[in-house]
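Before anything else, here's the structure in question.
With one protein chain withheld, the remaining protein chains of the complex are depicted in position.
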Amino acid sequence: MTDTTQTERTEARASVLSSALAALPRPALLLAVLIVLLCALVIAFGPVRALQATVNGFVAGSYTGLGAIGLTLVLGVLKLVNFAHGDLLVTGAYFTILFAWLGLPLPLAMLTAMLATAALALATEKIIWQPLRLAKAGSLQLFLSAIGLGLVLRFTVQFFAGSQVRTLGANVVTSIAIGPLRLGTLQALALVVGISAMVIVGLVLRFTSIGKEMRAFADNRALAEVSGIDTQHIINVTWIASGFLAALSGILYATAIGSFNPNFGITLLLSLFAATVLGGIGNPYGALVGGLVIGLSQEWSTLLFNARWKPAVGFALLILMLMFMPQGIFGRAKRRS
Amino acid sequence: MSADAILEVADAVKDFDGLRAVDGASFHVERGSITALIGPNGAGKTTMFDLLSGFARLNTGTIRFAGRSIGGMAPHRIARLGLVRTFQLTRVLAGMSVMDNMLLAAPSQPGEHLPSLILGPRRARAAEARSRADAQALLETFGLRDKARDYAGALSGGQRKLLEIARALMTQPSLVLLDEPMAGVNPTLGRAILDHIAALREQRGTTFLFVEHDMDVVMSRADRVIVMAQGRVISAGTPAQVRADPAVVEAYLGSASPETTA
Partner (left out) sequence: MSIDFWINVGVLAGIYGIFTLGLQLNAGFTGLLNFGQAGFMAIGAYTVGILVVDRGWSLWLALPAGIVLAVLAGLFVGIASLRLRSDHFAIATIAFAEIVRYTLQNAAFSGGNQGVLGFDAEWRAVSDWMLPWLATIGLGAYTQLPLFIVVWLAFVALLLMMKGLQATPWGRVLRGIREDEDATAALGKDVFAYKLQSLALAAALAAVAGFFVALNVTYLYPTVFDPTFTFFGYALLVLGGFASYGGVALGSVLFWTLLEGTRLIETSLSAGQQASLRFIIVGVFLLLISRLRPQGLLGNVNEMRVRP
């Protein structure tokens, strides 16, 4: 009952907007809005520019969505705002550089990097988060621990790799032409891998028992615990998934953007938060969709504004969502008790 | 409607997440009475308290307190009008001293507002001295005088309950809502709380509305009883009237009489 008043009031504010839209199922409504926007952009800027921006938006959307899944699961399952999550993306990208430097072929280096980051995420659970939970740490302690971990990760990377701009080492400058659209080979690869990964993750969450348990847990922890789910097991799997997907997201970002430095995680973090809030906290499908919406909005915005304002679109969406729809586009107001 | 009702609720409806927690409840509370609100679990009693104190918003219906409509009013405004609640799970301010818990509840302290604090520090100090005396007296009444300097978090469960009630009274309310004042309190202390309530009603004319599961207490201490079931008020009247009402017996799921479900 702690936040009843706040929830009530935000509900009241949100209800003006949502009651008008409540008649339609949310995913259909969202799809309709996106298609209308795309049509408007096609009319205003011509099909080539609009579709090019859309393809770029899917690339950005895939790494944003995959990155946001871990954030939303950790937030839903552990009630932890993981400020260090962006730095897990960075860790994944730099692990790839490390393993490639050690002699692994690039695809294998990427896979090893994802496994290593998953192991690292699990290690943070054992070393940091589990003991804090057992000590019934307050929210300030959790926030500060997450911030501390983020600093340690980012600057450990920077300590060894330096702050200069790097690439993953597979800089192919060729591009593919699909009709009038052009896509860098690496971007195309990132797009294919990203979209397939999103589909696979969606299927795993939907059909495997661990996926179902994780969603149940993130949705309503008390209920899930009563129904006899092994809590610590779910938490461990959540961290492993969070680390693995964070690394995948970081590698996709590094591949698609081409060059990066250890600060890209903290820069990307707010977009990840935006995708999380957009999709509804604790809802991994929501995070995927939220990521796509953020990616598309950012790339579409480049048709209207200078591209340097791209990150600002993510911030703006985050703030607007928090103010008017804190439950997310698919969320409904929950009774708290 | 009674001419001397301090609180009147008419056709109150509240939905939570698709569930109708309060479903057209209507009742009134007489000024200066000690009224019990009873009903089986899930009857909507706590939701009703949330509605009355502004912590939840009505979907439809009206709530009038001392002649004013308070439906949809923010909790702090309702409290300032003299309708104060306590919570089912005690909510003492653990990181503050017992005395600070009491002083925080003082109703008109100019020192709580930056402009008047800066312009009239002396008035703030004078008000503080008066509040401190009031608080001492109330703590004395509730047997917490020795604890005034302790952190509220260091009190026992029963003492916290006492502090919460004393703190509610510190606001000089005309109507106090007590959500299970006896829960988690040993019987001796529970009786003491009830004695204080009766005495305060005599001395100050304060009205009390309380939720309680112990039917002995309800029947022996309340002037009037309101019975809720499934979000509606199914019966209201003196303890004897309510006890004889077949609808009440029905609501308590076939049990012979309300007492056995205590």
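Each chain carries a letter (A and B) given by its place in the written order, and its residues are counted from 1.
What we mean here is this: a residue touches a chain if its C-beta (ideal position, glycine included) is under 8 Å from a C-beta of that chain, and two chains touch if they have at least 3 such contacts.
Here the structure is a predicted model, which means the values were calculated and not measured.
Asker: Touch as defined at the start, partner being the missing chain; which of A:Ala137, A:Ile195 or A:Ile210 qualifies?
Answerer: Once the missing chain is taken into account, the touching residue is A:Ala137.
Asker: For chain B, which positions touch the chain that isn't shown here?
Answerer: Considering the whole complex, chain B reaches the absent chain at 53, 55, 74-76, 79-80, 84-87, 91-96, 100, 103-107, 109, 111-114, 117, 124, 127-128, 151, 153-154, 167-168, 171.
Asker: With the missing chain put back, which residues of chain A would touch it? List them for me.
Answerer: 1-7, 9-10, 75, 79, 81, 128, 131-133, 135-145, 147-156, 158-159, 162-163, 270, 273, 277, 308-309, 311-312, 315, 318-319, 322-323, 326
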